[in-house]
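Sharing a structure, written as structure tokens. Questions coming.
Only a single protein chain was left out; the remaining protein chains are all shown in position.
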Amino acid sequence: MAEELLEMGQRLAEIGRRLDDRNWVLGTSGNFSVVVQRQPLRLAITPSGVSKGALSPNQCLEIDADLAVIQGTGKPSAEARLHLEIVTARGANAVLHTHSLWSTLLSDEHASREGLGIEGYEMLKGLAGVSSHQHREWIPILENDQDMARLSAVVRDTLTRHPASHAFLLRRHGMYTWGSTLAEAVRHVEIVEFLLEAVGRREQRGGVPWRS
Amino acid sequence: MAEELLEMGQRLAEIGRRLDDRNWVLGTSGNFSVVVQRQPLRLAITPSGVSKGALSPNQCLEIDADLAVIQGTGKPSAEARLHLEIVTARGANAVLHTHSLWSTLLSDEHASREGLGIEGYEMLKGLAGVSSHQHREWIPILENDQDMARLSAVVRDTLTRHPASHAFLLRRHGMYTWGSTLAEAVRHVEIVEFLLEAVGRREQRGGVPWRS
Amino acid sequence: MAEELLEMGQRLAEIGRRLDDRNWVLGTSGNFSVVVQRQPLRLAITPSGVSKGALSPNQCLEIDADLAVIQGTGKPSAEARLHLEIVTARGANAVLHTHSLWSTLLSDEHASREGLGIEGYEMLKGLAGVSSHQHREWIPILENDQDMARLSAVVRDTLTRHPASHAFLLRRHGMYTWGSTLAEAVRHVEIVEFLLEAVGRREQRGGVPWRS
Partner (left out) sequence: MAEELLEMGQRLAEIGRRLDDRNWVLGTSGNFSVVVQRQPLRLAITPSGVSKGALSPNQCLEIDADLAVIQGTGKPSAEARLHLEIVTARGANAVLHTHSLWSTLLSDEHASREGLGIEGYEMLKGLAGVSSHQHREWIPILENDQDMARLSAVVRDTLTRHPASHAFLLRRHGMYTWGSTLAEAVRHVEIVEFLLEAVGRREQRGGVPWRS
């Protein structure tokens, strides 16, 4: 395996331990990817069916834009198509997908409005390009679907319709976010998870999301 | 002690630390087992009265189908009979029992219906053989009982009546799940614990379990 | 410092890290002790004003029944008197005091009844001498008091009036439990904390403590 892929695998393994410690990738849920090169597109991605808290660097796979495995052994995540959509539509270099409790709960309760607006929190400034807590972030919610070709098309459409969104939720499933670097994508996971828990606990206390 | 048993003890100790970190085996609660051989049946099992987060590999015991200790010193868990029922009825090679907060709470609140139905969550796909979030998982709830012979019979009957269930709860006590491998059983613990917390928090927010 | 005291300090430091990881001794709250000898009584006890998650073995003090420091430098915990009452009244060899969120909340809400009854949970079997979930544990609640001589007398009286109790709460303050060994006392902390959270979350969901 090329040294570059091993290095990326090492970084994905570290991220896996961090997110696993927070119970955001329980079971073998979640998947992570990072762009290896753009022309032609190559993605380093976590394999299917592996605990993200116990990833070995050499379990990382390299795939192309047609989901073919270029390097490494194993099956890429079934949701690899969604990663490809995101890196193409957003120019992102890293994509992280988690299955947290709060993204599961809120993606369900706000599904009828097809999204969740969050505004007024300082933590919003952790999202790339946001410089004030007065920013309003719209987090689209998509119906879950086992048909990845169909879901990819919905993701593509959603990213087009909401060009400023930093993340989206799949209903009763989990959260996708991305970044220009892996570090930025990790930061986005933490920011969005924090905000979802804040909104969720606020609603539970009888409040409503601020101006959402 | 045979090297094989030590190796299994090592793996059970690692699992113990992981589940203990999540507060699913506080005190000396919980017990874990793995099939050493089938003919005749031999089980490696954690001893009674030990903190599962501080297991030593050599504390692991080997027992036979009559609960006799074949290797190791100490008393096998009082619930060893339930482990034997499960490995026999399900052909499982590993059984994990935890005492989490959410299994304790939900096993009580749903006791009158003798079980809890969970449907519509992506995390269900972490259960062996489940390929869609539309799967409906029925988690039977059994009354707790200190008479292990009597409880074993109830477990056996429950496993027969619910052949597709991946786990069951003992009321105000905890959760049992299993797998064809230890890794699968650990995955099932994490998936079921996640789903129980999701359902429990959803109910608390005024919702009801989806189509349950 | 005598090697025996250092060894006890080492064990108290390990316990401190474990309880600190669970947020049961935040700030410099909590204190731990273990009996060094009975005739005359000598207690190894944690010093005042130290984070229990960052204890050094040599910070441990040895005190006598009059609170005089026999070995080590520093001030013993202001609550050392309560430890002495407990080891005398109960014949306990170890005493642990924690400041958890749930003990703080429940000690307040149940204060008017001067205690909290817990019954019907399997986890009760983690308390020394309890062999069935049908056991009813009464956890007395005492008003908090900065006058240690006066509070000691109340503790002594409480222990006499409730000879079967394994723990007590100080109102809006925290929990005391003990054991015949340090390991038993740690187990009691985990069991009581688990039960308090279970009761607290159950009440919050609209239920009432079972037959309490």
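Labels for the chains are A, B and C, by order of writing; each one numbers its residues from 1.
Here is the rule we go by: a contact is a pair of C-beta atoms (placed from the backbone, for glycine too) under 8 Å apart; a residue touches a chain by one contact, two chains touch by 3 or more.
The structure displayed is predicted, hence computed values, not measured ones.
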Where the missing chain makes contact, among the chains that are shown: A, C
Candidate in contact with the missing chain, chosen from A:I45, A:A80 or A:I191: A:I191
Hidden partner chain, touching residue among A:S56, A:Q146 or A:Q204: A:Q204
Contact residue for the chain not shown (choose from C:L6, C:L101 or C:V130): C:L101
Residue in contact with the excluded chain [from A:P57, A:G74 or A:G126]: A:G126
Sole contact to the chain not displayed, among C:L61, C:L124, C:I141 or C:L170: C:L170
Missing-chain contacts mapped onto chain C: 23, 26-29, 51, 99, 101, 104-105, 108-109, 144, 146, 170, 172-174, 203-204
Residues belonging to chain A that touch the chain removed from view: 22, 120-123, 126, 131-133, 183, 186-187, 190-191, 193-194, 197-198, 201-202, 204-205, 207, 210
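Methods note: only the chains that are shown with their structure count from here on.
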Arrangement of touching chains [line / ring / star / complete / other]: line
Chain separated most widely from chain C, comparing mean CA positions: A
Centre-most chain [mean C-alpha coordinates]: B
Inter-chain centre distance, chain B versus chain C - centres from mean C-alpha coordinates, in Å: 31
Distance from the mean Cα position of chain C to that of chain A, given in whole angstrom: 44
Contacts with two or more other chains, residues of chain C listed in rising order: none
